[in-house]
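In this view, the complex is presented without one of its protein chains, the others remaining in place.
The chains carry the letters A and B, assigned in the order they are written, with residues numbered from 1 in each.
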Amino acid sequence: MIGDEIHKFATKLWKINRSITGEGVRETLVHIKQLLPNLTIESVPSGKKVFDWVVPPEWHVSKAYIIAPDGKKICDFSINNLHLVGYSIPFHQKMRLEKLQKYLYSLPEQPKAIPYITSYYQERWGFCLTQEQRDALDDGVYEVVIDSKIFEGKLNYGELVLPGNSDQEILLSTYICHPSMANNELSGIAVATYLAKWLSELKVRRYTYRFIFIPETIGSIVYLSKNYIHLKKKVFAGFNISCVGDERSYSYIPSRNGNTISDKVAKHVLKWIDPDYESCTWLDRGSDERQYCSPGIDLPIASILRTKYGQYPEYHTSLDNLDNVVTPKGLDGGYWALRKALEIIEKNKIYKVNILCEPQLGKRGLYPTLSTKESGREVKTMMNLLSFCDGEHSILEISEKINVPAWDLYELVEKLILHDLISPI
Amino acid sequence: MIGDEIHKFATKLWKINRSITGEGVRETLVHIKQLLPNLTIESVPSGKKVFDWVVPPEWHVSKAYIIAPDGKKICDFSINNLHLVGYSIPFHQKMRLEKLQKYLYSLPEQPKAIPYITSYYQERWGFCLTQEQRDALDDGVYEVVIDSKIFEGKLNYGELVLPGNSDQEILLSTYICHPSMANNELSGIAVATYLAKWLSELKVRRYTYRFIFIPETIGSIVYLSKNYIHLKKKVFAGFNISCVGDERSYSYIPSRNGNTISDKVAKHVLKWIDPDYESCTWLDRGSDERQYCSPGIDLPIASILRTKYGQYPEYHTSLDNLDNVVTPKGLDGGYWALRKALEIIEKNKIYKVNILCEPQLGKRGLYPTLSTKESGREVKTMMNLLSFCDGEHSILEISEKINVPAWDLYELVEKLILHDLISPI
Partner (left out) sequence: MIGDEIHKFATKLWKINRSITGEGVRETLVHIKQLLPNLTIESVPSGKKVFDWVVPPEWHVSKAYIIAPDGKKICDFSINNLHLVGYSIPFHQKMRLEKLQKYLYSLPEQPKAIPYITSYYQERWGFCLTQEQRDALDDGVYEVVIDSKIFEGKLNYGELVLPGNSDQEILLSTYICHPSMANNELSGIAVATYLAKWLSELKVRRYTYRFIFIPETIGSIVYLSKNYIHLKKKVFAGFNISCVGDERSYSYIPSRNGNTISDKVAKHVLKWIDPDYESCTWLDRGSDERQYCSPGIDLPIASILRTKYGQYPEYHTSLDNLDNVVTPKGLDGGYWALRKALEIIEKNKIYKVNILCEPQLGKRGLYPTLSTKESGREVKTMMNLLSFCDGEHSILEISEKINVPAWDLYELVEKLILHDLISPI
């Protein structure tokens, strides 16, 4: 099961302190490059204007913790990077618990979870801790230590283009800005990496594949500001990859258009993998499809997920981990759902019969020669497929019409081509 | 509540003996003109050919009653104008009850109701009374007195055009031919009058509004025969206004086409005002939409109603009154449903974003700067709206797509224009 390998890779990246910029992003990209040697690591400088936005300064944390009245360190960033609010400014001061409370974040309804909080675009500092930890704090004076730096640096992302026979592209995007968070987001990074590995090892690719590993929101805006004219011309399908690691469900988020090939393929795959998959709407969006599908950009990007962000209790807390939430089996399911979707796009040709009327399958050894009540059932799928090889219906459309998974047709198509009964148009 | 004013106005018109022609029509129009000074009162002569029809003679009643064997007056027109069958010819004769019965109309299943009966296109006379009154009639000789006149006069109607920035027109039609009948029809006259009053007081109207107050059927045929070429060119939306005064339900009757802007707006408004509104079909039609939408005329006229004609027990009886059936609250609901529909049409522009990708709402003070599990919900509607400002979707279409009432978007649209994030196209 490839899910085991993917889970091991995710485990390697677990402790890295990712944010929208900084060392953690670069370290993550270096790990990915070990599996995808052709990955390029790009950068744009802080302060650069990208559409309506500005590339933020870089953030670096040397240490961050609080010393309690009893002298013990609490909320230590080196133990769990979620303890520090993302992009916290440098700060060093003693203060009474009463004042400190205003800078603490916890979840009363999830007393064992450290929440994940960031403040990218307003100067702030703060610490996150479990409600149980918070409730145990004694009155007294606390010493807050945040040795961080916010400075003009750069924003990094990774890019890998796998050329195919056609320069028409399939875009696959995942994000690399969340620290120790498993389903949202390590599952996306790990599954995307292994999909790229599989595709890079293929002898023939019909289409060109573009993988990007970017910080969410600002990263896709940066990337689009540099590449959207090219992407609008070439990208005809694609997926945003996120939350693909748990076992609880499968989900689909449409593109804004809702009717692109990406949408059709996603719905087809999920229907056959899990008839109870959750079909979301554009109103449920929440990741980089917001940028890819925005008016004027209009890329055909849909999402295939396991349990969607916001829809599971551990989301954006320390409980979204590689033990209880993301599993090898969950990652395996996410990987194969996306791989099956990509395979359909590769195989989705239009065929036309080479003869008029039904062929004589018998003389080709494709049909039982004794006609009984039961005979013919076994060749039904082949005949259904043939009946729609009219030069107008693609393999995906035919599979929908004849109510079988597209992948059940691949071998039959080969057989029919071999017997010269159909040809691609 | 504007329903109170509308109810008072309807009360003023209650006792007038309206029919398809005659003094009652003119008196009604004079009352309307007091609120709408620019209303013009038009006339066409009896005998004029209008399409397949001929303008009928005028009908005037001086008195009408029956003297019972005990000398008492019954069925007195001066007490309730419903007692006399509409367009009854002059008649004066004594006859036994047995013969008289053939000229009496009552409703056995509604023993306290006087039915409303007319005979426009065949010479007849008759009296209407409650079943209880009828059952109490003694044997003996009755003296029938109908002092009426049917003569070459004219058919009247009122017309009010409120010019807008565009000469594209919205047609609003209501009828003025039923005597003391509250929901069907006084509610229509009164609500239409107050809608015209509101529109005439607006500083800016995007579109031109055409209100007509006409006798049902023959009036719309007369009006169309004079104006249909102009109307076909200019009218892009409109409503027939009838049965808008009770509290029991909301209803919708489509145009024949069923998919005009009037239909879309009507369904949108009613869905948000009353999810249980009754959606009728073209087969349920029954008022002047029959003419406006007839083949070759094809105007986009739908109907927004409270409880539809024929669907409430008091319909076309003396029980359809301003006490039990039509109420200030009921009229208020009818007024606002139509006003909201007209407001949508006025506001229904198409906008396009001025920037690519999502805007940075934070720097504009439009977005919370601290990202938490809950944050973002409050700006969800704004982001959804923005995501469809693609130069292709109108405000009505966007409101349907993002599942909010159109009126929830008006203020957001203003805000986004103010921040230069969208522009009308």
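What we mean here is this: contacts are C-beta pairs under 8 Å (C-beta built on N, C-alpha and C of every residue); 3 or more make two chains touch, one makes a residue touch a chain.
Keep in mind that what you see is a predicted model, and the values were worked out from it rather than measured.
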{"item": "Which of A:46, A:168 or A:387 contacts the chain that the document leaves out", "value": "A:387"}
{"item": "Hidden-chain contact residue, picked from the options B:52, B:201 or B:411", "value": "B:52"}
{"item": "Per the touch definition above, residue among B:120, B:198 or B:407 touching the missing chain", "value": "B:120"}
{"item": "Missing-partner contacts on chain B, residue numbers", "value": "51-54, 105, 115, 117-122, 124, 217, 220-221, 224-225, 228, 256, 282-283, 290-291, 293-298, 310, 315-316"}
{"item": "Positions on chain A where the hidden chain makes contact", "value": "352-353, 355-360, 362-363, 369-373, 380, 383-384, 387-391, 401-403"}
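To be clear about the criterion, only the chains that are shown with their structure count from here on.
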{"item": "Approximate Å spacing (C-alpha centroids) for the pair chain A, chain B", "value": "55"}
